[in-house]
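A protein chain is absent from this complex, but the other protein chains hold their places.
Moving on to chain A:
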Amino acid sequence: MKAAPFEYVLAESLDHALECLDQYGLDARTLAGGQSLVPMMAMRLARPSMLLDINRLAELKQVDIREGAVSMGATTGQRAIENNIEVHGAIPLVRDALRWVGHIQTRNRGTIGGSLVHADPSAELPLVAVVLDATLRLCSKADGEREIAAQEFFLGPMFTATAEIECLTSIEWPIWEGSGVRTAFDETAMRHGDFAMASAACQLQIDENGVCQRAAIGIGGLDGVPRSFPELAQQLVGQRIDVRLAREIAHCAVQQTEPGSDLHADAEFRRQLAVVMLTRVLQAASTPSPHGTTNSTAHA
């Protein structure tokens, strides 16, 4: 299938992009990597009259590792981040998740910000954004810059708090200071790289005695938005995480979700999968890795 006709505008600067969005508003869509938008346009699920290509703006590709946070321009490539060793050292969960995003060919074009604003409920990066408490920076000509927490950003399936005239400019990923930070990401899909039927992510800080000092957990693919569970994560603190505890927390988390059914998985199967996924990532991240502080589940 082919996309409906549209006017193509190549943004020359961020100001130019914001000016265009202000002028066209509802009729415009920003195009970055296009790995979600172009297929949607081919299926005519999206039919913008103007496409604003922001993919060549150098100012939206800056990656900056500062004290306490990694700041990433919205159109930073997924593959570029996957191959960035410094980013991996600072926020390992992002790279763990990226290995599950589409395929090498799509990650070569796909961007970090594009995946977030597309807000597919089973996508990996939105899940990591809520688990890590990322902050998104949005910009518009009318109101300038504003920041919003990932928790408030995702409103429903493919639906975010971005206004029509706004552009996502960068994402701030908090770095957990100190040693013993371990992460894991796992999901089940029809084929590796396809949309997850259920996914889970966790980041733990484990001290030298094996006791959890800090925890963040989340589940994707069940509700209309990715979910994190700060209260349940708090229950892991001060404990040694064994299989029994991991499974108990996973059950409690899944009880708070309301999954739907589709062709690939009904609600009950999704719940069971999510329990297994979350139990598995908690176990993987709480077991010391012989290779260092970072631990991630095996690549299927």
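Just so it is clear, a contact is a pair of C-beta atoms (placed from the backbone, for glycine too) under 8 Å apart; a residue touches a chain by one contact, two chains touch by 3 or more; residues count from 1.
Just so it is clear, contacts and distances are computed from a predicted model.
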Out of "Carbon monoxide dehydrogenase", "PTS ascorbate transporter subunit IIB", "Fe-S oxidoreductase" or "Lactate utilization protein B", which one is the UniProt protein name for the chain not included here?
"Carbon monoxide dehydrogenase"
From A:His103, A:Arg146, A:Arg240 or A:His264, residue that would touch the chain that is not displayed
A:His103
If I consider the whole complex, including the chain that's not displayed, which of A:Arg29, A:Lys61, A:Arg79 or A:Arg95 touches that chain?
A:Arg79
In the complete complex, the non-displayed chain touches which residues of chain A?
1-8, 31, 34-35, 38-39, 41-43, 49, 51, 53, 55, 79, 102-106, 108-109, 191-194, 299
